[in-house]
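The complex appears here without one of its protein chains, the remainder shown in place.
Chain nomenclature is as follows: A, B and C, assigned in order of appearance, with residue numbering initiated at 1 for each chain independently.
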Amino acid sequence: METPTRTKTVEERRNVVILFAGDSGDGIQLTGSQFTDTNALFGNDVSTFPNFPAEIRAPQGTMAGVSGYQLHFGSVELFTPGDQCDVLVVMNSAALRSNLATLKPGGTIIANSDGFDAKNLRLAGYIDNQDPLTDGSLANYTVHAIDITKMTRNALADTTLGMKEKDRSKNMFVLGFINWMYSRSLANSEKFLEGKFSRKPELLDANKKALLAGYNYGDTSETFTTRFEVKPAPMPKGTYRSITGNQGIAIGLIAAAQKAGLDLFYGSYPITPASDILHELSKNKNFGVKTFQAEDEIAAICSAIGASYGGALGATASSGPGIALKGEAMGLAFMLEIPLVIVNVQRGGPSTGLPTKTEQADLWQAIHGRNGEAPIPVLAASSPTDCFEMAYEAARIAIEHMTPVILLSDGYIANGAESWRFPEAKDLKPIKAPFAKPRAHGDMEKFLPYLRDENGVRPWAVPGMKGLQHRIGGIEKEDGTGNISYDPLNHEKMVRLRAEKVRRVVEDVPPLDISNGVDRGDLLILGWGSTYGAIRTAVNEMCAEGNCVGHLHLRYLFPFRKELGEILSHYKRVLIPEMNSGQLRQLIRAEFLIDAQGLNKIQGMPFTSAEIKAGAMQMLKDVK
Amino acid sequence: METPTRTKTVEERRNVVILFAGDSGDGIQLTGSQFTDTNALFGNDVSTFPNFPAEIRAPQGTMAGVSGYQLHFGSVELFTPGDQCDVLVVMNSAALRSNLATLKPGGTIIANSDGFDAKNLRLAGYIDNQDPLTDGSLANYTVHAIDITKMTRNALADTTLGMKEKDRSKNMFVLGFINWMYSRSLANSEKFLEGKFSRKPELLDANKKALLAGYNYGDTSETFTTRFEVKPAPMPKGTYRSITGNQGIAIGLIAAAQKAGLDLFYGSYPITPASDILHELSKNKNFGVKTFQAEDEIAAICSAIGASYGGALGATASSGPGIALKGEAMGLAFMLEIPLVIVNVQRGGPSTGLPTKTEQADLWQAIHGRNGEAPIPVLAASSPTDCFEMAYEAARIAIEHMTPVILLSDGYIANGAESWRFPEAKDLKPIKAPFAKPRAHGDMEKFLPYLRDENGVRPWAVPGMKGLQHRIGGIEKEDGTGNISYDPLNHEKMVRLRAEKVRRVVEDVPPLDISNGVDRGDLLILGWGSTYGAIRTAVNEMCAEGNCVGHLHLRYLFPFRKELGEILSHYKRVLIPEMNSGQLRQLIRAEFLIDAQGLNKIQGMPFTSAEIKAGAMQMLKDVK
Amino acid sequence: MTTANEVVNGSAAPAKVSYASDQEVRWCPGCGDYSILKQVETILKEQGKPKEEIVFISGIGCSSRFPYYLDTYGMHSIHGRAPAIVSGLRTVRPDLSVWMITGDGDSLSIGGNHLIHLLRRNVDVNVLLFNNEIYGLTKGQYSPTSPEGAVTRSTPMGSVDHPFNPLALCKGADATFIARAMDRDPKQLREVLTKADAHRGTSLIEIYQNCNVFNDGAFEVFTEKATKPFHTLFVEHDQPLVYANGTKGIKLDGMTPVIVDLTPGEALPDDLWIHDQHDPFKASILVRLFDDQDHEDAMPRPFGVFFISSRATLETKLNAQVALAKEKKGVGDLDALLSGERTWTIA
Partner (left out) sequence: MTTANEVVNGSAAPAKVSYASDQEVRWCPGCGDYSILKQVETILKEQGKPKEEIVFISGIGCSSRFPYYLDTYGMHSIHGRAPAIVSGLRTVRPDLSVWMITGDGDSLSIGGNHLIHLLRRNVDVNVLLFNNEIYGLTKGQYSPTSPEGAVTRSTPMGSVDHPFNPLALCKGADATFIARAMDRDPKQLREVLTKADAHRGTSLIEIYQNCNVFNDGAFEVFTEKATKPFHTLFVEHDQPLVYANGTKGIKLDGMTPVIVDLTPGEALPDDLWIHDQHDPFKASILVRLFDDQDHEDAMPRPFGVFFISSRATLETKLNAQVALAKEKKGVGDLDALLSGERTWTIA
């Protein structure tokens, strides 16, 4: 449809951060992701951060029930969802109260006044009916109080829907309004609605009406004199899509299996925030993907081991508590020396911890969390799009080096989305499974399942291969034959052979290179995982301000590439920001004996680039 | 009874190492432990090392089936079962072949010639009927070939036993002979037999006959012209017993529970080499000990958590693979902040690994093997007797600091025995459980389950305590109230409070002090766990030879005592011997940024003091 | 329990006090959990047991948040492990009243093994299995009780897993008390809860609970006025199996249950199946009345107490051994333990 337009002044913005907040039931996540989509399609760079409570629907109107979706879109390249927001859209009092702190001074508040009645105010903890919308406490912000509920109901007056259903369209009114405010056409949102409600014409109609009503409200209401415009970003030429980290992992695994010519088997037990990988994969059975929702995490990883033993690519994922249960089976996979990808989408810990919040505190668990000498390569994704690359790499290494591989992600990038210039299938690194050579007919020589190649990799003999029958297990094996052996020297030899095989993996990954900033100087900020965007943004700013700072980001965490020590030595100081108490720092200090310092945040929330910058500037002071 | 004696020359020995070896079915372990007992009772210092295969009864006569028991007894203080043996007693060819390497040049071999028939020789891998007893290959040793089988049968000719049963008494013949050879009376062994076969007079009679026959054989046979004597050791005054590491742990836990006035609940799932703790504890129900053989390791630790929650001392034990399964529940106990003792009797890994062999490769798992920031105090026992002390300490810390505590032992000291000057109950450190104060009647103030005392310890409110009802769980808690909280700053605060509480634990343990050697100098040998005896012996020798070497042994492994860095700085070099690839070394390097070197043996076998010495001397060379 | 006793100072709570805690209940509006919470609180009130002598242990799941909402002792533990925690707790505290709260995923998926071992050991606890045939807290994946073909977030093409028959499984594990109830029938739920609490041993109650967000209406045919009479069968000890407002009954043809038509008012045929809650064989068949209610001439779904048998509890037997040991060997003397059987002295 063509959207009506009255001439109003249009101001251009370089980049904008909007935070949509409301009750878990308000459809906030949908509104946010829809507007993200629209801007991405328009050509902006985007980065998002959904943030919701552990309860499914915490009591309406309470602080505990507030769900948020932060969107950063711009005409420039973006690396984070933004430290603070320019616009705060709140559906009720609790949403305002719990998010006001993230609004920039002078920022805009769009509030659903219906969510500020006595009951809502009380639930939000505004005592003796103080009302922020009217008591002047928001003087430093531009406040637009709109009775979104009423206007939505009016818009749907002539529909046959019940009140409840009508109110469910509130979020579309908001979406329509925001689209107007940022000069976007409704086309994309309408397309989406048509798909979603194709079988429910009534709801489709209602949602479209509400959407349009919101748009027209902005257009007609006198209170809004200016709209804003955010031009497309000058991104590298190419075709883009938007992708979340969990989607990236799912697609990465499928891609790797396809390139290796293997079926993908995914054994998993649901857990926040990893479940979406299961959901995503279960939709792609036409790629030969077999998903198995196991009875628990142990069965999940063991089923994947069984699948790999059968010649498929076995993969499993979970989050901290579930990964804790997989330790013993990882040891088995390590001894069997078969391909296996284990993904940990980290969340706040310990124990059940903060299920819907983010953290990086499972690094030690990944590297050291097994009995015996069982080194396993550990990779870490640094952004939603990097989740694809690292999942692909994890699978490639697992297959070509016949080893379990652990991939670390976290709730922040798992649910966050960004634009992705996706590759073409043909350009993906080829993957070759080291299958054992079929037996020449009559060849009676004994097959040696643990005879290693120059990389220390053993041949993959899959059931069905004639003449290659063999038995493997978790007990120590004799070198070569794989038979049970309790021989002391053989044990030490095997321990070293397995470790050496894993060490060789790093010779098969890209050399380290700094992400941005100077390649030698006063300070190196060494990061891993989801802190990438914040560090990169901070370092760009600091360099622009003339500081000698560099940013190195480790995506292959264990084993370390040998040039790491060299790079570290090019800086006077090393700062390691982590959403934990300093787990990578401990490993770096042990390996290189340098006094690396930590910047640690353990709040279930990602670093802002400002926090990184502050920590780094502090350290630079000390240098000088 | 009085044992007959003909005069033969008697030579005195300072200390003797005897290795008994034979088929798993030959009763070797019994012979060994009996002779150990006799010598200990006599007043020698003793140290033993049983070593057996993973199979229950591997095929008779094969190398795989050989079971060994090494005994070191002397008139001086001993710290290890001995590097090499003076006497090798072998029941068959395989036993000789697999143990000859450990016999000192010129040592004595006592062989059951019946175990050297064609079949046995072949099974042992002596090809084309070469027979070591006759082919001169043992020229450098004193060989006594005795047809023990025949002699035992003769001795039992007039009993009604079947051939099979008669042959089962072979080991008693050996025991009798060895008793004679080392001038020991049979009294103790007979007493033991009377206890064991009280209900089987026939077997009692037969075993006594065989025992005596062996003794008399030595006494009468012309081939034996000399006996040996090992005088009592000048040990500190006091009353002694002999004890294995697993017994030590069992008794230590009971003692701690008794001193704290708590019932002991032990939830465990059988696994080698930890099962004996369960067996031992299940015999002591009259101490209010409740043992629960759970369906798996997860249920085992969870049942212990339930028991602690109910006001008892909950404890659990396993070995590597089983501990791997307990990680998630440890996280829960850590969050609940209740007492819990987790024992890991380490074995060869990874995965199923080498179930009956020893290793120290689960240190990382103990310190880092959990999701999230979940620091737990880790203790390590250094000898069989130290297992008692450390188990007691683990329980004391768990109770008084309201925290799970991990205690590391290993197969070597778990099954090994040594003499122990046991303490009196009244001299054991008192233990006071931090129970919440009962509510004054009518006191309506809300109880705060997470209100900490000066050590950061929360009150232990046990179900049944009136007015103190509260709910706890694994989700992050609000400081003080313990209510669920997703507040970012509260999370960081709680993470730090919990870590600080655990850090404080080390202020409540003995300051570090070197075990032996110099307290500053060229080289510090830093050890932990079962390497104690070998290091101590090596350091004593090296110092005697004029080297500037010291030995520091960590029993409280995590957190480190603050004076550790200071002590390390007093030596030019630090060497860390471990039965792993360098796990403690990694932690030391990270914490103190010193270039500590490792001496690593991963063979499922303990270090010999000679190996430690060689490694240390090598390093001293580099210093000079 | 030495110390507990020392430090515990319980006393009967004043009747009719509120058993609710000060925490706000955080389930979705309309969730079946609310009703169950209410019924439990009601019978606790009726019994008036001192709050401090009651403990609720749960695993993880929406349902497992339950303990936070009652002013008793409680532990919200980890996923699936509540039975093991309960076993340890009861062994050392046979004096308490212990309840376990769990979901269909918590107890039948990850916790299945602990549950069946709890049942065979017959630990004295009331197990409330909230069965909503879905994973609620993780936002709608199928569970071991979801019907085959169920389209959920993890099964877009429909579940391929044959679901458990929870009560058949529990019977197979030698449970000593088996019952079924539902959130939408508060009165019957309270009756069952009361009987369960009276039973010494593990009382397993499967409670159909509606998850109105991810699996709304899963049990509609059993709860809605119109369909309820024809799809539900409320069993009473010693009473014939009659349903559909007296128009239908069930008899046994050999070992096979069959439906017979009845005329209300008229005398019942004497070959009707008389429910005997103490008959293990009948119980094995009763749990098998589990037809898909969409099939016509499906057997109705039974509710009520299926089976009760008395067997000594784990804690009774274990504590008896402890008592016996003390009696035989005398209360443990620590010094004797330390010295062991054979010692020697260096003077």
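To be clear about the criterion, a residue touches a chain if its C-beta (ideal position, glycine included) is under 8 Å from a C-beta of that chain, and two chains touch if they have at least 3 such contacts.
Every value quoted in this text rests on a predicted model; they were computed, and no experiment measured them.
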Note to self: Tell me which of A:141, A:224, A:287 or A:560 is the one touching the absent chain.
What the structure shows: A:287
Item checked: Residue of C:89, C:325 or C:338 in touch with the missing chain, whole complex considered -> C:325
Notebook entry, point to check: Quick one: which of A:303, A:318 or A:360 touches the chain that's been left out?
Noted result: A:303
Next item on the list: From the listed residues B:221, B:272 or B:515, report the one that touches the chain absent from this view.
Entry: B:272
Next item on the list: Could you tell which one of C:62, C:127 or C:169 touches the chain left off the display?
Entry: C:169
Next item on the list: Against the chain that's been left off, what residues of chain B make contact? List them.
Entry: 54-60, 62, 64, 269-272, 275, 278-279, 282-283, 285, 291, 293, 295-297, 321, 351-352
Next item on the list: Spell out, residue by residue, where the missing chain touches chain C.
Entry: 110-113, 116-117, 120-122, 144, 157-158, 160-165, 168-174, 252, 254-257, 279-282, 284-285, 288, 311, 314, 317-318, 321, 324-325
Next item on the list: Just the residue numbers, please: which parts of chain A touch the chain that's not shown?
Entry: 37, 40-43, 188, 232, 235-243, 251, 254-255, 258, 260-263, 265, 267, 284-290, 292, 294-296, 298-300, 302-312, 314, 328-329, 331-332, 336, 422-425, 433, 435, 438, 446, 462-475, 483-484
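FYI, only the chains that are shown with their structure count from here on.
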Next item on the list: Please work out which of A-C and B-C is bridged by more C-beta pairs in contact, and write that pair.
Entry: B-C
Note to self: Using mean CA coordinates as chain centres, what's the gap between chain A and chain C in Å?
What the structure shows: 39
Next item on the list: Using mean C-alpha positions as chain centres, tell me how far chain B is from chain C in Å, no decimals.
Entry: 44
Next item on the list: For chain B, jot down the residues that touch at least 2 other chains.
Entry: 298, 328, 331-332, 473-475
Notebook entry, point to check: Taking each residue of chain C in turn, which ones touch at least two of the other chains?
Noted result: 60, 78
